[in-house]
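A single protein chain has been omitted; all remaining protein chains appear in their positions.
After this line comes subunit A, so read on.
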Amino acid sequence: MEIIMSVLAGILFATGVYNLLQKQLLRIVIGTALISHGAHLFILTMGKLKTGAPPILVKGVEQYTDPLPQALILTSIVISFGVTSLLLVLAYRAATLNKTDNMEELRGSEDE
């Protein structure tokens, strides 16, 4: 199971990076979202996947899921959600003001 999840995280990273290297702004934003999904999936996989066990650590319970990766993932999801929404607004404003969403044309020149 861990292998499959790792491969899936890898695919998400690969597609994310591919999109990040595009010229169109919206594709880049989607690329960052894909990369963050990959990273989150990866945290979950690194904490070992188990089914049917609660994330509780008390005396007497021997079967338990590691609660820490879930806490980390939750924090990280919230942060990347916030940053992605900010990025969308920023991209929209930048595209309207600069009248282009092509990164090649957003380079800027020396005389500004």
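Just so we're on the same page, a residue touches a chain if its C-beta (ideal position, glycine included) is under 8 Å from a C-beta of that chain, and two chains touch if they have at least 3 such contacts; residues count from 1.
By definition in this document, contacts and distances are computed from a predicted model.
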- Expected UniProt protein name for the omitted chain (select from "NADH-quinone oxidoreductase subunit K", "Multicomponent Na+:H+ antiporter subunit D", "ABC transporter permease subunit" or "Electron transfer flavoprotein subunit beta") would be "Multicomponent Na+:H+ antiporter subunit D"
- Absent chain, residues of subunit A that touch it: 20, 25, 28, 32, 35-36, 38-40, 42-43, 45-47, 68-69, 72, 75-76, 79-80, 82-83, 86-87, 90-91, 93-94, 97-98, 106, 108, 112
